[in-house]
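A single protein chain has been omitted from the complex, and every remaining protein chain is retained in its original position.
Up next, chain A:
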Amino acid sequence: MAAASAFAITPHKVSVCVLLQMYALPTQATPPFSSVSQHNRLGLYILSLTKSYDDILEPKLEDLISQLREIGGSLGPWLIDHLTSRVSSLSSPDDLFTFFSEMRGILGGSDSVVIEDNQVILDPNSILGMFLRRCVLAFNVLSFEGVCHLLTNIGIYCKEVLSNCMPYELHRLDGSSNDLESLSECENMDLENFVFGKVNEEIEERKEATERVSFHLHATQAICGLVEDVEVVTDPRSKHHDKGTEDCPHVHHPGTESQDVDPYGEVFLRTNWQVQGYLMEQADAIEKHGGSVSFNTFELILRQIKKLAPELHRVHYLHYLNSLYHDDYFAAVENLHCYFDYSAGIEGFDFVPPSGSNNSARYEIALLCLGMMHFYFGHPKQALLVLTEAVRISQVQSNDSCLAYTLAAICNLSSEIGSSITAGILGTSYSPETSMGSSVSVAQQLFVLLKESLKRAESLKLKRLVASNHLAMAKFDLMHVHVQRPLLSFGPKASMRLKTCPVNVCKELRLCSHLISEFASETSTVATDGAFSTAWLKNLTKPMGSLVLTQENESGENFHALQFCAQSSSIPRSVLQILGSSYLLRASAWETYGSAPLARINALVYATCFTDSSSSSDTALVHAKLIQHLAAFQGYKEAFSALKVAEERFLSVSRSVLLVLKLQLLHERALHRGHLKLAQQVCDELGVLASSVMGVDMELKREASLRHARTLLAAKQFSEAAAVAHSLFCMCYKFNMQVENATILLLLAEIHKKSGNAVLGLPYALASLSFCQSFNLDLLKASATLTLAELWLSLGSNHAKRALTLIHGALPMILGHGGLELRARARIAESKCYLSDPSYSVFEDSEVVLDPLRQASDELQVLEYHELAAEGFYLMAIIFDKLGKLEEREEAAASFKKHVMALENPQDEDPLLNLL
């Protein structure tokens, strides 16, 4: 019956039509609009009603009335009065017919209508005009049964308001409106009997309908109770779970849950367009906030939509997203398959009947999604299989954009999980690049893939994809070593061929940022004006007039949304997100290259500008970076209090980077304070976080075993530490993580230094140094230089000069970018060099050694790095002793004693731990 049009006429739409009439024929109003702005405000309100997608259900008359009261100002009561009386006066099918033919009159273009002064002629092609035309059309295609249903529903729609809360405006309606209405209904019934003598059934139906209504009025309470009963039975979990997460701001709660199974069916979905908009926004919200969206609340809403619109298949997709971000693998797979089975990947905004024999099915998108899902769940093998299939099908269907996206996804997959498994599969069955054979390394394959993907995206003018490909390229350049030939050996000789190119990284990042300027021509989708309307409706409490400029604190989030929509609606969220990640990548690039201030600034830019548009996991990551920075430069106390704040904010981010960060900080601190047991425990916990699958979570695994080696080193188990470091080196080598190897080599040098084999340590330090040089790891290079200097120094005092030169060379870098620990170490090493230099005499220039030592010990006390602090104080005490400053000597000695005691008897009480 109504399948032809995707637009059904409902009581709410009738109300909007009434409002439109009031808007268009202002002279009919007894108190006409006092100002143009008031008139415009009503127009804007009506526009918002037809566009906004803040909910799936159409508002009830009650809601409409309360909103009208807000926007109408002095005119509010009159508007409400007029609306309710007009709607409730529709009491027979014929009234509806007259009403809709009247409606046609306010449309421009029909000559027959007499135009009054002041009448606003609606352009038939304007948004409101279109809406009106659709309403009229939808009414005209209704069958008589349909009109009867509409009438019944209008009756229910009005009666709920009139009987429930009898608004004060209604006093002008003579007496009790209920009686009036039923009276007129009776009259009409007679009339109908007279006119449509034959159509008995409909009239019978109407009688039933009226019966039903009165019954409903008497028994609402009981029914609500029953309805709740059913709720409990159908979903016993929801009740418990929802309690905890009730106040979730991201997902809309439908007014009353009992609506869900309202037996009388007066709930109506909004227009298809609005529901789709709502679903899109919810999808965004889920992707952005991940697991923090309440699973069951949203599931309930989806079930309701499913019930009201069984052919709206996008609901399955949202089911999928919801279960994906709540880590429910089986539900995710089921719903994904279900969605694509029904929609064939082509469900758009205008509903396409499924039976059509269209050959434009897009199942490759299903494969792409499935691949990403497997990737998300950490099944690289399956993901790769599916994505390979997606490549093939995209090629067969010549769906180039899907191919481009798939390639990008494969790039992403193999850069995240750059392990040997990919090589095997890519080598055998991946068609586009099979010519390369299986001997090439994964990195090279990835490089070729990236290039290919970028080229495709560029030729297809997929701007976002181009940008994100540039980003991927930058990431690749950052983390991978460029080699022209396969690596044969390591060490200084081979390293000439290995190098990273910071210039490339910069270039790619810059190219990525071009996106925002290129974006002008992009046509925006539904989101923008709908979002504006939604925000506008939500902000009704604002005084009229200046919409944007009012700065009130109370309506925090909504207000931001409004501001955002009103100001920069031309840049979609996805673009902002990509831009944001480019800043994130910049931050990590500078971190790697060793510029702390630049890294911090980029992270700050991200945190201030892009948090609104980016996913919560990215935001958490940037917070982690900032906190790490804080720990390195200001000590643990600051870092821990910041961490606490961040943890509260990202409470439900799953697989949180914050957890990793917390463990890292705890480990660091435990090492400094000498709590080796705790350090080991934390280190083990870190290791457990990583997945047990080969080649997955490599970063985490590396981190864990690096920390394990350092713990062993601190415990003076040198050979064990060296063994762990060696195996770590082998692993990194196997998985092509050359850049990380510089750190490991340095650690090995450190181990040998501590164990007293300075000679053995030297080659490691040198290797690390050359790695750092070719990979442009400046800060690490400085710290390697420092280690080298320390190694030389420990070889004897005749090398002190050389060591000092080395340290002085590295000092600018260290003092400019290094953290507290590194700086202190450099200073202590410097003064040790002076002290062991035979040509240096304390009496001549004591400040040269004392000043760095003082600074170092201050910094080390902040860090509570007992071992090094003790060393500093020890040196100071000796110098003071030499100088004969007894009082200061005693002071330094006392401090020395304090630190040594603390190191030897680590207390269990740690005030900072309580902070967490």
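Assume contacts are C-beta pairs under 8 Å (C-beta built on N, C-alpha and C of every residue); 3 or more make two chains touch, one makes a residue touch a chain; residues count from 1.
Here is the rule we use: contacts and distances are computed from a predicted model.
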{"item": "Candidate names \"10501_t:CDS:1\", \"Proteasome subunit beta\", \"Sterol regulatory element-binding protein cleavage-activating protein\" or \"Cdc23 domain-containing protein\"; UniProt protein name, chain not shown", "value": "\"Cdc23 domain-containing protein\""}
{"item": "Contacting the left-out chain in the complete assembly, out of A:Trp78, A:Tyr329 or A:Tyr342", "value": "A:Tyr342"}
{"item": "Selected from A:Glu145, A:Asp845 or A:Asp858 as touching the chain missing from the view", "value": "A:Glu145"}
{"item": "Residue of A:Arg392, A:Lys463 or A:Lys753 in touch with the missing chain, whole complex considered", "value": "A:Arg392"}
{"item": "Residue ranges of chain A at the interface with the undisplayed chain", "value": "1-3, 5-8, 143, 145-146, 149, 205, 208, 212, 215, 219, 222-223, 226, 229-230, 233-234, 263-265, 269, 272, 307-312, 333, 337-338, 341-342, 344, 351, 354-359, 361, 363, 366-367, 370, 385-386, 388-389, 392-393, 396, 428-429"}
